[in-house]
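Left out: one protein chain. Kept in place: all the others.
To keep things simple, chains are lettered A and B as they appear, and every chain counts its residues starting from 1.
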Amino acid sequence: MNAAYNAPLDAELFPEGLSRCSLKKFLIWLLPVSLVLLWGLYAAFKVLSTGLGVTGLDDYFGFGLWITFDLAVIALGAGAFFTGLLRYILNIDPLKNIINLAVIVGFICYSGAMLVLVLDIGQPLRAWFGYWHANVHSMLTEVIFCITCYCIVLVIEYIPLALEQRQLNRIPFLRILAHNLHVFMPLFAGIGAFLSTFHQGSLGGMYGVMFGRPYAFREGFFIWPWTFFLFVLSAVGSGPVFTVLVASLMEKITGRKLVSWEIKSIMGKIAGTMLCVYIFFKFLDTWWWIADSLPKAGMSFDQMFHGWVYGKWLMVMELFVCGLVPCVLLVKKSLRDRPALFYLAALLDCAGIVINRYVMTVQTLAMPVMPFDQWVVYTPNWVEWAASLLVVAYGAVTLSFSYRYLPVFPQEKELNRE
Amino acid sequence: MTTELKKFRIRWGMVIDVDKCTGCGACMVACQAENNVPPENTSNRRKSLNWLLVYELSNGKSFPGHDLAYLPRPCQQCGTYPCASVCPVIATDKNEEGGIVSQIYPRCIGCRYCMAACPYHARYFNWRDPVWPAGMEKNLSPDVSVRPRGVVEKCSFCHHRFMQAKDKARVEERDIFDLEDGEYVTACAESCPNGAIVFGDLNNPKHRAHDLAASPQAFRLLERLGTDPQVYYLSRREWVRAQGDNRLPDEGNRG
Partner (left out) sequence: MGIDRRSFIKFAAGAGLGVTASPLPWKMIDDVAIWTQNWPWIPSNPKGESVWAATTSKYCPSACGLKVRMVNGQAVRAIGDADHPLGGGLSPLAAAEIQMLNSPARVKRPLRRIADGRLEPISWEEAEKILLDKLGAAGPQVACVSGDETGSSLGALSALLAGRGSNQLYVMPSDAQAAGRAWRLMGGKGQVGYDLEGSDFVLAVGANVLESWGTFIRNRRVFSSSRGEVPGASFVYAGPVQNQSAAVADQWIPLRPGSELVFLLGLCAVLAQQGRSVEAGDFLSFRDMLSGYDPQQVNALTEIPAQVLQSTAAALIRAERPLILAGSECGYGGGAATVMAGLALNLLLGGKTLRDVLLSGPVLPGEKARPDIQAGDLAAYMGKGASPQALLFYSANPAYALPSPKTVREFIQTTPFKAAFTSFLDETASLCDLVLPITFSLEGLDDLESPYGCAKPFYSVCRKLVDGPAEARPGLELILDLSAKLGKKLAPSAQDVIKAKAKALRANATALNQGKVFEGSVASLPGRFTLLPEIMRKAAESVKNAAPTLLAPLSRTALGTAQSGIPPFNAKLIRAGELEGNGMQALLNRTTAYSRGLQDGDLVRISAGQGEIVARVRIFEGIVPDALGLTMGLGHTALDAFSLGKGANVADLFTPAPEEGSGLTVWNRVGLTVVKV
């Protein structure tokens, strides 16, 4: 024990050989985060105690901000399974330097999404019916299965990291357990990849199968509508850069280098490549949607948009500004290697996927299908925002603690040598 | 993924004559009273339960060429249902002779995926616990249980009345799948003073609904989406029929 005077009170818990800010500073940082957290908890309490009437959702928008948020974080959390897949199954070794973070972000995204889902369903006490009375024809059943299972996988992937906490790691049993889990990690990564691919797909499938909703409905392959594949691709095309963005944000906040540029660049290249594949098929899908699916429903492309709120600009943003542009920026090495462009591309990439999840959720429902019905506008209210921010705050807290007490970044010591 | 079209020996359906509907709303009130749908004092029409909702249709022309019509919209009890196929917990299904899309309230988890899937807005969510003004709960109808908050509900074609009619037929040792025309009708059909709603077995030639559904003036809502509704509408007015479905400008009126 090299207890120094000026070491923070909780220095004993820090990862071996790394320095952290003072406990006071850490607590001050946690204060605003906790306030948001409390606000979110209050909203959650309102929802659970009085019902969903307190939200801005209604019978036109049974799905709203929360589902958009869930879908977005699940897509962005895809960094976990995809990085895991590449690291453990395809043995791309450098990714070990960011896999821990990817797992934590994935864990936060999935557990956060589940938290919001508990609020979003009207009968949370019956949530387990998805297993008990499963309708195997429903895409949502598949989503329930895979998300819950994958969340467990993420917990299992997170545990060995947690066990590497300096004090815990001293307990022989835990140390051995952590080691054994590490050995089995490729297995879990495999299971995770399988589960994750399926539910990312099923989330897309959920929309694609709604043949009563021309905005979302897509034909497809066997039982899977095209949105199934598009959602998988878009998730892997954005998840890795989201992980990088989180890492970079943490670097900004902590003032320390955490992940080397090389790793970030690899992640960007992976995401960029997948995004290209995604965008290619997305354009194909959009063309077919306009040329075939919509006319079959008796509807025109123009009918899919309304005013400013649901205007075509959203589509331009999604496909071009947040689609093609990041593709180019991430794939072309000379562009990718310029940090400003790289981060811009990463942000656009993530934004594009969020827009996609938003329009698939909200615009699908806003568009009148019966000719005598009208466009309706959805505005989430504070309860929905608060509960969503609850997850963000929860994520911030989890990341803060993980960073402070766990050896998340293998490169940290090396990168911060003074 | 699409749903298989199930074949039933009997198919309960409605034929609603738009040219007879004055939009008075008696059907909506009768429906609420029959099915214990709570009264709601909300100015938010998108948050109130209406198993049956009367829409106002306009031909879009200016005075004096303007015309309007009222179109009551119950659950369309689709043959190829967009809703039940997506329910993760089989809280709604179409598996009973008669072809009524069921809704099992104690099973529903309130995910609202069925609502998103239904293009008719026929499904409603209990955003709050149902509240009757003090004392009014004494006048609840005995046949339909009250739903708590957090579940989806919708028109059941007054399914309890089907059960009662079947029970009666059983006691009288008649074929429960060959009920007389009018032996089983929904509360809305029964309430309409204009006789705008005709209810019956679409497969049974002895039922009026069977013939009316075959009328050249009959149409269904959003037929081309492939939902195969069991609710038909009638109108002599071309423009009303045209509003039953979406058509591209170059397709003419009857697509």
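Heads up, the rule we're going with is that a contact is a pair of C-beta atoms (placed from the backbone, for glycine too) under 8 Å apart; a residue touches a chain by one contact, two chains touch by 3 or more.
In this text the structure is predicted, and so the values were computed from the model without any measurement.
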Among B:15, B:28 or B:202, residue touching the chain not depicted
B:28
Touching the absent chain in the whole complex: find that residue among A:55, A:68, A:123 or A:388.
A:123
Under the stated touch rule, tell me which residues of chain B contact the chain that is not displayed.
17, 19-26, 28-30, 32-34, 36, 39-43, 45, 48-50, 54, 56, 58, 61-70, 105-107, 129-130, 132-148, 150, 187, 190-196
Chain A residues touching the chain left out here are 123, 125-126, 128-129, 132
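The rule is short, and it goes like this: only the chains that are shown with their structure count from here on.
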Averaged-CA centre spacing for the pair chain B and chain A, given as whole angstrom:
39
Using the touch rule from the top, collect the residues of chain A that touch chain B in their complex.
50-53, 57-63, 120-123, 126-127, 129-130, 132-135, 137-141, 143-144, 205-206, 209-214, 220, 223-225, 295-300, 303, 364-365, 369-373, 376
Interface residues, chain B side, partner chain A - complex
1-3, 44, 46-48, 55, 57-58, 71, 82, 85-91, 107-113, 115-121, 123-129, 149-152, 221-222, 224-227, 242-249, 251, 255
